[in-house]
Every structure is written in structure tokens, then in C-alpha cells.
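One protein chain omitted, others in place.
Here the chain labels run A, B, C and D in written order, and each chain numbers its own residues starting at 1.
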Amino acid sequence: MEPIIKIIKSASLATIVDKLKGRYPRLYAPVKKQELVELEVINGFNDIAQDYLLTTQSVKKLAFPRVEKILDYTLQKGNIQQQSPDTSNFPETVLFGIRPCDASGFRSLTAIFNGDKPDEFYKSRYEKLIIISFACNKADAYCFCTSVGGNPGNTEGSDIQFTPVDNDEMLVEILTEKGKAVADLFSDLLSDCDKPVDKQAYLANVPVVFDVNKVIDNTTKSFNNEMLWINQSLRCIGCGACAFVCPTCACFDIQDEQNMKQGARLRLWDSCGFSLFTLHTSGHNPRHIQSHRWRQRLMHKFSYMPEQLKVVGCEGCGRCSRACPVDMNIKEHLLQIAEL
Amino acid sequence: MENQEFEPKIVAFVCNWCTYAGADLTGTSRIKYGANVKIIRFPCTGRIDFMLLMKAFENGADGIIISGCHPNDCHYSTGNFHARRRWVVFRNLLNFSGIDTERIQFSWVSAAEGFKWADVVNNTIEKVRALGPYENYKKINVPTLFAKEDNNE
Amino acid sequence: MARVGVFVCHCGENISATVDCEKVAKESGDLNSVVFSTDYKYMCSDPGQTLIKEAIKEHKLDRVVVAACSPRMHEPTFRKACSEAGMNPYLCEMANIREHCSWVHPKSEETTAKAGDLVRTIVEKVKKNKPLQAIKVPITKTAIVIGGGVAGIQSALDIANCGHKVIMVEKQPSIGGHMSQLSETFPTLDCSQCILTPRMVEVAQHPNITLYTYAEIESVDGFIGNFKVKIRRKSKSLDENLCTGCGLCTTKCPKKKIPNEFERGLGNRTAIYVPFPQAVPNKPVIDRENCNYYQKGTCKVCEKVCPVQAIRFDQEDQIIEVEAGALVVCTGFDVLKPNFFPEYGYGKYKDVIDGLQFERLASASGPTKGEIRRPSDGEIPKKIVFIACAGSRDPAKGIEYCSKICCMYTAKHAMLYKHKVHDGTPYVFYMDIRAGGKMYEEFVRRAIVEDDTKYIRGRVSTVFERNGKLIVRGADTLMGAQPVEIEADMVVLASAGVSNPDSEELAQRLHVSYDAYKFFAEAHPKLKPVETNTAGIFLAGACQAPKDIPESVAAASGAAVKVAALFSNSELTREPVVAEVNRQAPPVFSTCTGCFLCEKVCPYQAIEREEIKDRNGNVIKTLARINKGLCQGCGTCVALCRVKAIDLHGFSNQQMYSEVMALLNF
Amino acid sequence: MSDILINKVKQLLSDKAIDIFIGHGEGTGGRIRPIFVRTPEDAEQLIFNENCKQSWANYLLKPEVKAAGKIGMMATKHALRAMMQLASEFQIKDNEVLALYWDNNELKSSADFKEIEAYLASQNHDILPHEQEMIDKLNAMTTQERWDFWQKEYEKCIKCYACRSACPMCYCHHCAAEGNQPQWIPVASHQLGNMDWHLMRAMHLSGRCINCGACAKVCPMHIPLNLLTYNLITPIQQEFGAIAGMKHDATYALSTFKTEDKENFIL
Partner (left out) sequence: MENKNIYEPYMMRIAKITDEAPFVKTFRLEFVNPQDAENFSFHTGQFGEYSVYGEGESTFCIASPHTRKGYIECTFRQAGRVTGELASLEVGDSMGFRGPYGNIFPVEEWKGKNLLFIAGGIALPPMRSVIWTCLDTRENFKDVTILYGAKSVNDLVYKHELKEWEERPDVKLVTTVDPGGETPEWKGEVGFVPTVLDNMKPNPENTIAIVCGPPVMIKFTFPVLEKAGFKDEQIYTTLENRMKCGLGKCGRCNVGKVFVCKDGPVFSRTQLKELPDEY
């Protein structure tokens, strides 16, 4: 649908939040928690963090939770009963105030989960998401969305996007039908945009660092460049922080838990950085050293996904680099690859 | 009122050579104690993995008894000394993590102390009964796994 | 799932009086994997066992749970029955619903429910049981006896007479130990040497005994049945095969004023010497520290006079390696050193001596030919004060224990003195008289009544010299702590028996534990008095604690029987409840990280290091490995191992985990 | 300070005394990151300033780093303690790793355990005052308050295992958390799985933690994990007289015992 452009007073945000909350109890927004900014269900506008760059974790957990039950069963003697969890009744959920790079991150997840044989759990959860993003008016040294095809005002994946502009006003872009339905809740607060607004002027400046196509070409070519991967990953300690905060990392593990009466099969986040990720029971490990696992991470995002799913598996949010215990700034590494 | 009805679940982790034998003697002497306590036999207190104690609470134990040979009486000469050190550390950790160490009773009960075993058991039952059911664990365990409603973030 | 059979025993009425056994059996039939369950009046009876055996066959059971009495009672019975039915015996477990349930709870629903819980717990455990095989360890049928005192001699002879080889290792040039130093022995007053020397000779001549004197244990490796022991044979500077023991060298040696250890310094010896005339072997050694040749480079008189050219000045210590199946440690004790008693003037006044010195004075072969004469001037003392508990039972001296033999030998000393010096007066200061033992109390009585020994109950505070007399000042607690002062000609201290100065080092070499006083520790003070916590190493005599001769001899025979019993089979069969460090295919090899924190935690030194090498012989990993021969299955290492690389057969992580889960869920 | 360090490392590398040097480098936006220097030229990137408090001892056992040859390391006090503790657990040998460290503004280098021990003995190893304050604050709470405090923290955990990866003492190649027979620690990062993991890790580090604080510093969810292990340092020191990482041949506090160990809590 053609975006509808409106203007709203920043001061009305609180009212909007109240209205949204009244209609959608599951209203998620960034909340400041000491050093963290977490996406949580809020009770009112005052809960929302005032000044934040990004949430510490990505928003993927709302469609692809840390722990998802994918099968229920009972374990009575001679009578095992299994039941798939009901995916039809996931509640409608509003994500308010997330960033464009988060919203567009669902593109990768959707490509992975909904392609081929759709994953009902992801699909149903994602369908119930209403995404109201805020364009970025600031960025930090880790941000590089512009280098991977995004930008601080990217509307992809959002139902509605707010952009702070001058005079305590905000630009409102209503982008989808779903967004329109939501915007009807506060249509009285919206005013028409009488003159064109140069949205770009109000956005953060995120310089383009590298050419993503170069990265794609060069990663694909560099599979056997062992020294490249070793040098890049020598300081990698093999934790899963990058993958877990990443908005597009979708690798998962399946595990059972039980208490002898009943059990559940769970789908859990996993990370290709863990040495156990590919370890065979025999002890053989196809990716036996960290450099191979680092290679897998980059290859997956910048070679395999573009080729097979036609999406770059990276939004340039820089979360992985911020979370990295040893400051592996992915931007630098990609730049190095682009310049090969 | 509710607490009067409450029958705590208590697991006893005991060594084979002293406390298990001591508990056998309690039986042979027909000394009575509460049926809430169920014994798991280990070769030695040194074998008792702290993870098992954590698992006991997780799976609904309201109290735990750990008992072995008196110092210097260990069948394996030093297993109980090693166990004792671990308990010092483990108790400290549990306490620091907010896990109620009042619910864990450590004791030395020899093969000759049939009466003492009954006392330890009965006292522990009383103590745990007074503390009530261990709700903390029940709150975090059950909902995450087996609840029907959607608990995901 | 596994096919588990549950057998619930009524034990007559013992269980069924309070537990509804039928209900327990019926409900356990509903448990996962249980394919058969029943109850019976007496499971341990013949028909009961037959019931189990037939059920195993009929229902193709591969696991059995017997809910009955304590496994400490009947586990072997039922395991044997299962084994007879073709099942691996270690797949049978017992649920204790008698001692831990029916006998301690009243008849009630809860009691029956508890029995059900216990059965369920054991069912879950047994499902994780793995078939185990009893461990067989070959046995080298040679025993090493360390120490050639009376205990060692007894032990060696007993073992040798059972037809097994014995290697005796003695630190001194001669066997005989402290007993050879004694004059007469209580309570019979028979001559110590008269009864000992024939046995010493027997040791030397026994075809099954190899004797290494002047030798020490260098190292002990291996485990029960399979020890590898290195023995250091200190150089005697002598070719023993040539030496005839004529003694010419000892008479010609120019160094004649060396205090004789055997005489406790009351006599002298030469640099090349035989410690005492009845020594076995009766061949000299050169004391290099006192030998002119070794110290100054010239002399060699002994070499010159030796009719058979047996002297070897360039002889070096020799290390020999032997294999043995068992060790008997009989290293004996020492007497508390004199510097412990500044208040008693030991070392300051020549006439203050210790009990062993008195033995030498009283010995017919001693420096005074058995006459009681003062070391200072050779006069016959008219008044002797014996001080019992010199050091013993004295926390201030760090010795809290009773040395046990002093009461008896002090009474003996007083008697001997009185028998030899009829007009003499013996006084004994004592704390308590401990004379438990056959004819012991009567013996002490005799010293008091017949030999008129003056027993004064009290401690001596000080001994000092005044006008050529030794003034013994103490208190008589039976007279209201009245001060007592005795002018004595001689004072004899019943010094505490202590462990040998090198006992700690030896214990560490043997990997046996020792107590705070460095005496070796027995595996169990009552039921395993001659065993150590290291399988295959036994103890006898005063190396455990002060003991008198009969006790030492009894322990020595006890230890010998243990050795003989061990040697009665060519293989040792052990319960397979042992720990194991997991092994995996390369490149992992094991989850063990090689931190070896488990090494020190093992009470049995069963954890060894295994080096994994690549094709070129480079070590790529060092992993822990459990020596099955040494491991006793306590599992202390299992609980310590961070990565759970160690597991204990019979009480594995899976088994214990399942027990906890099963007990609490449902 | 950086210049002295750079010159020293240049010399070491050109003398072939070491093949690879692990040091501090300038990271994004003033962060400090580990850098690996293999040539004298690269040594120019090394820095050392008051912000360089990180220990890189967790790299000493990394296969790729070990494969580079003889390792040199800019070692903080904590890194040196980590080395000693690793040595006591037979993970590194004497003269295997060349440690550079500042002793009163003098750059010293040593691969000798005895020398390092002597230096460590002269240093203060107390945990920082604000950390102690936090521990005291927690200990002053009621048990229930502590439970609530930690549950809130555990809830945040995403089980990325950065704490484990950054810890110099978490070198097991197969962590117990990954053992699944039985599954001691639920793999899922739900509250229970998280609590199990953190308690187990704390227990495994008791008596081995060298209070470098890496676990808490690297936690992307800012969980004060170091408090769990720090809290055990004092009791272990008081009860058993053991401090981790001071001696290369120290006996692990839980591998040994004294007959007179505390037992006032045992009936």
C-alpha cells in the first residue's frame, strides 16, 4: 500500500501509548534497566526509555523466543500422548519504539522460517506482531545499516514509523494495512502533512563503510583463505553473545525436557560460534576450530543467505559488536573483506 | 492452618557404611520416625554431587538430609572430610544465592546411632514443616515447562 | 524399555504388618518398564529365590528389583539368584522397605505409599544399571615384610611357613628390633634374647625368606597383588658372601670409642661393627661416618686383617627392584628423645636414663653384664626412682596418648632391680597403673607386695642434683598432693613410645595414611586392625601405636593370615564398584581435561596419568586413568570432577540422577 | 608505558624469543581489545594505559594461539594469577609462557613460575571495594531478598556462555553444562536452566576463581556473575587458608582437607 504520511505532536505520544495499551495489552517498548535497554511489556508511557540507541537484545525474541515449546507430551506407561502446541491463539503484540534495523531484521527470519516448509510457530507469532518503529536520529561507532542496504529511516518491516522532526513534532508514516488499522486508534491526534518533509534531514548520519556486494563476492571467494579467518577470529572466544543479540540469527537447537510424567520438546536459540554446534557424537567436528566457526557465521550471512534466500543476513545494527566481549567489530571485518 | 497439614518431601542422601547402616539399625530397633524422609544410598558422602542436591530442590524436595560417617570413621578413610569441605563451600553459595540452607540438614550418623538417625529425621521434618513448602522453586520450575498458556516473552 | 521385574517381600509379617505389599506389587506393575511384579511371603527363602529365577526366564527380565530388607543384608543373596538365572548380577538392586519403611513407620497409607516410592526410585535406578563384571587382578605371591623386629619376624615366618616367598627388609645391620635389646620380658620374666634369637636364626635360614638387612624401601608403586618395590641396600662395604663373620676386623678396628646404639650409648663399638653378639646376620658393616678411611683417607686396617678379603671400600648402595603381592609394615617405634625432659635432667645428669637404657643395664649381655650400676661412676644405686608417663599422656608435650607398655615395664624394672640389689629401694611415680592383660595386674601386684616397690601416685615436677644425689621432687596426690622429695641414686624415665622419625616419609612412600602422631593408621580401628587403607598393605606391631610383645606378635600373625588369604588364590576378585575415566575416539580421547585435581582427592592414590601420544611419540594429551586394582569405589573423585569425566560403576551419575528424579516426581 | 612495551615486544619478536604476543590494543570507541602480534611491525599497535586491566589468560589454551608458537603475554596481576592457577592444574608448564608485567612502573618479563610467584606475593589481591560492598549488601539481605535478587538476574541470562568463554579457568573442552547423560543442566535458557548453570559454574570455580571479573565484564546482559564466585573467596581463604592462583604448585582447596575443618553446621 502507498504510505500515508502524517504529522503528530511529540507530546501526544503518551496518549498514543495509552490508547494502544488499552487495545493491545501486550505492548512492548524499550525499557531502561540499569545498563540495559530491554524490550518489555509496559504499563504506560513513563515506562519507556527516554534516550536509547537500540535495545540491548534484538526484537527477534517476540517471534522467535529464546525457548519455544514445539511439542507437548505425556509419558504414561504404554500410552504416550503427544500434542502440538496451539499456534492459532498467539496474542496480538505491539512493538513500539523499536528501530528500523530491528523491523527489517524480520525479513531474514521470515526467509528462513517461512521458506519451504513454514514454521508455524514463527509464522503465527510474526503475523500477530504490529511493528511501530522509530527512525534513528542518532547512531554510534558500531552502526553500519547503510552499508548493508538499510538506513536510519528504513521503513521495511514496519507497520508504522515515527521520525522525530522539528518543533516537537514527529513524522508518522503509516505503511501497511495493519498499521492503518492501528493508526485509526489515534487518528484524532494525527494531522495532515501540509508540506513535504525531508525525512532524511532528521535522520542520523551513518556513513556507508563498504560495498555489500563486494563483501558478498569476496566472502564467497574466500572460503579457503584460512589465514583471513584465523586472523579475524584469533581473539574470538567462542561465546554466543553475537548470535543471541543478532536480529537475524536464526540457528536453533531442539531439546527435550521432562519430569517423568510429562515432557516438552523445546526449540532453543543456538549459535554457530559454539564448538558443540556441529560436533558429531563420534567426536568428529566438521568445524573444529574457532576460525571455521567464525567463517561460517560470516559466510552464512553474506554468502549463503544472499545466494539461497536472496537476503543479506545482516541489518547493520552492530549489536553483535557491542555485545562482543572482545570487541570484534564486524564492521571492521567486513570492511577488510570488502577490500580484499 | 495450612502448615499443619503440610507434609514436607524430604530426601536423605546418605553413605552406605555409616548412616545407611545406622538407619538400618533404627529399623532393627523399631524406632519410629516420619515417613516423609526417603533415603538414597551412596557409597560415601564424598560421592554426593552438589548437582544432585540442586536437582532435589528443583524436583520438589522441601528439605534435604545429608549424612555420613563421623570424621575419622569414613569407610574410605577420607571421603567425608572432602565432602565436609564441599559442603562448607556449597552452603555458602546456596545461602548467597538465596537458597534456604535451613532446609538442608547435614549430620554425622554412625552405624551404631539408630536413635540419632531417628532424631535427625524427626527434627528435620519438624524444621521443614515449620518453614513450609519450598515455593520458590515451584514458581520457577513448573510454569516455564508445562504450563499450557504462552509464557514466552 | 528395559524389562524390569519387581519382587515385593512380606518378610513374614515384618513388612506386611505395616505395608500393603500386594498393593505395592500391583502399583509397581504400572511403572514404566516394569513387565512383571509380584509379592511373596519370604523372598529370600528357597522358593522365593526360585520364584525370581523363574520369572526372569519366563518374562525375559533383564533387571530385577527386590523390595525387601536392607541391601546390606541380602543384596548378595538376590544377586546370586539372578546370576544363577543367567542375568548379570549387577542388574539386580534392592529397595529397602523393611528397615527404612515397615519397621520405622506405623501401618498406614503413607507407609505403603513410601514403600511404593522406594520401589519406583530403585526401578528407575536399575534401568540405568550397566552389566558389570567382577574385577580379576593377578597376584604375585611374594610378600615384603618391612622391619625385622619381633612383629616382622613373626609375620615373615608365618607367611613363609604358608609356602609363600617373603622378602624381609631391615634398616639396621641386624634384625631383632627393640626386643633384642630387652633383658627380661613381663609378665613372665623370661629372657628376651633367649626366646627371640632362635626365631631370628629361623628367619635367616628359612628357604622362603630373603633377608635384606641394612636396607630401606626406596619406592612403592602398583597396587594389591602387583606392587613394584625398589629396595635400597645400603653399602655395608663388605662382600657378604665371602665374610665368615669371624669378627677379626671388629677387634682390630682402631676406632673404638663410638657410642653403641644398641647399648643406647652405655657402651662403645668400633667403626666396623656387628651391633650385638647374637646379630643376624652376624656380619659386620662399616659405619662410614666414623671410619678413619672414609673420613680421613687412610687406615684400611680391617681390609688388611680380613682373612678372606671381604672388605669392599668402593662398594656402592644397590637398588634392587622386586615384585610383591603384599606388604607388611612392621617398622616399630622409637623412644621419646631426651631433650623432651629438661625438667628431669635427662642428658644433663648421667644417672637419669630411660627405660631402654635400664634394659641394657639389666641385660646379662649388656655393658654391665647385667649388674645394675650407675652410668656416672659404676656404683650400685641404692635408691632408684622410676618415673612413669615420662612424656605420655601429656598434652603439653604433644603426646596425648598412653604409651601402654610403660606401666608394665616399670614394674618389671623395679622387680629386676630389687632382685639384683636386694637392699635397694625402688620408687615409682605414676599417674594410673594400667595393667590390663593376662597376668599383668598380678605382676604389678608382685612388684608392690613382694618386691616392696614404693608406688607414689603423682607427677614429678623436677629432678635436680644436690650433693651427688638426684633429688626427685613431686607430689603425692593420694596424700592430698603433699610434696614429696626423694634423694635418689638413679632416675629411670619411662619415656613415651613414639613413631619412628622417618615414619611419615615411609608412609608417603607406601601411600598409607598415618595419624597425628605419625603412627600408621589402620583401615578400621576395630574390624580392620591390620589393614591399611591401601589394599594389600598390612600393619603389625608398634608402628601403629605402642604395643607390647604379645600384641605385636598377635597382630603380626593376623597380618600374615591376611597375606596368606590373599595369596590363596592366583587372582583377586573384586566388586566392580570402581570409578572410571571415560574414553572416546580420537580426537577427543576423553572429556577429561587433565587438571588432576582428582589426584589428591583419592584416598587410595588410584588416579594415574595416561599420556596419549601421536604417531611420532609426542604427548598430545595427558589424561587421568583409574587404577582398578587400587580404586575402592568411594566416588569422591566423581563428585569432584568438573566435567563429569569420571563415573562410578554401580553408583553412576545416571543412576543417582534417576533416583533423585524418580523419588520426587509423581 | 606503551613505548616501553612496544620496544620490548619488538625485541622479543625479532630475537625469536616469542612467536606471538597477546597484548592490549585500541578498540572501538575507546574500548580495549586483545590483539595478537606476530611481527615486530605489528607491535606498534600495542598500547598500555590505566584502562588496560583485562587479563588475556583465557587465550593461553586456545588451540589457534598455541599453534602460533611460543606465547608472550602482557599480563595483568589477574593474568599472572590465572597462569599460576593453570599451572597448578597442569595446563601450562614452567617457562612455557613469557609474561610481561609492570612492577612499580618497570616492565618485567618472566616465564619463570618462581619469579612470578614472588611478584604476586608482593601484590594486593583483594577484590575491589565496590564489589565487596555489593557482596556485603547482598549478605545483609534476607534469604528471600537474595533469592529475588538473583532470580531477576538469572532471568536476564541468554545463556550465550560469554562468562565461560572469557573465564581463564573455564578451559574444559567439554563443559559439564554440555553433558547430557544425564542432562544435569537444562539446555534451555529458562530461569531454571540459567540458575543451574550459574550455580554450577560458581561451584566449579570455588577455590579456583582468581577474581579477574571477566565473567561479569563480558556479560552482554550485565549480570554481576563475579559476585557468585567472589563471595566464596573469603570463606575459602578463612576456612581453608587457600587463595587461588598464587602458587604454581598449590593444592586445590577442595582436593584436600584438614581434620579440624569447620563443621559447626553438621549435627
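Following the convention adopted for this analysis, a contact is a pair of C-beta atoms (placed from the backbone, for glycine too) under 8 Å apart; a residue touches a chain by one contact, two chains touch by 3 or more.
All values reported here derive from a predicted model rather than from experimental measurement.
**Student:** Check the whole complex and report which displayed chains the hidden chain contacts.
**Tutor:** Its contacts among the visible chains are A, C, D.
**Student:** Out of A:N46, A:N167 or A:N224, which touches the unshown chain?
**Tutor:** A:N224
**Student:** Using the document's definition of touch, tell me which of A:A181, A:I254 or A:L340 contacts the absent chain.
**Tutor:** A:I254
**Student:** Just name the one of A:K199, A:K214 or A:R287 that touches the chain not displayed here.
**Tutor:** Selected residue, touching the omitted chain: A:R287.
**Student:** Counting contacts across the full complex, list the positions on subunit A that touch the omitted chain.
**Tutor:** Considering the whole complex, subunit A reaches the absent chain at 70-71, 73, 75, 78, 80, 82, 84-85, 87-88, 112-113, 116-121, 223-224, 250-256, 258, 260, 263, 265, 267, 270, 272, 277-282, 284, 286-287, 292, 296, 299-300, 303-304, 307-308.
**Student:** Considering the whole complex, not just the chains shown, which residues of subunit D touch the missing one?
**Tutor:** 180-181, 183
**Student:** Contact with the hidden chain only, please: which subunit C residues?
**Tutor:** Residues of subunit C in touch with the missing chain: 1-3, 33, 127.
Going forward, only the chains that are shown with their structure count from here on.
**Student:** Check B-C against C-D and say which one is joined by more contacting C-beta pairs.
**Tutor:** B-C
**Student:** When the C-alpha atoms of subunit B and subunit C are each averaged to a single point, how far apart are the two points in Å?
**Tutor:** Those two chain centres are 36 Å apart.
**Student:** Could you grab the centroid distance between subunit C and subunit D? Build each centroid from C-alpha atoms only and quote it in angstrom.
**Tutor:** Chain centroid spacing, subunit C to subunit D, equals 44 Å.
**Student:** Rounded to the nearest whole Å, what is the centre-to-centre distance of subunit B and subunit D, using the mean of the C-alpha atoms as each centre?
**Tutor:** Distance between chain centres: 34 Å.
**Student:** What are the residues of subunit A that contact at least two other chains?
**Tutor:** Where subunit A meets two or more other chains at a single residue, that happens at 66-67, 257, 259.
**Student:** Give the residues of subunit B touching no fewer than two other chains, as numbers and ranges.
**Tutor:** Correct list: 50, 55, 59, 78, 82, 86, 144-145.
**Student:** Please output the residues of subunit B touching subunit C within their complex, sorted ascending.
**Tutor:** Against subunit C, the touching part of subunit B is residues 7, 9, 11, 16, 20-21, 23-28, 30-35, 38-44, 46-50, 52, 55-56, 59-61, 74-79, 82-83, 86, 118.
**Student:** Enumerate the contact residues on subunit A facing subunit C in the complex.
**Tutor:** That would be residues 75, 77, 259-261, 282-284, 288 of subunit A.
**Student:** Mind pulling up the subunit C residues that touch subunit A in the complex?
**Tutor:** Subunit C reaches subunit A through residues 30-34, 124, 584-588, 661-662, 665-666.
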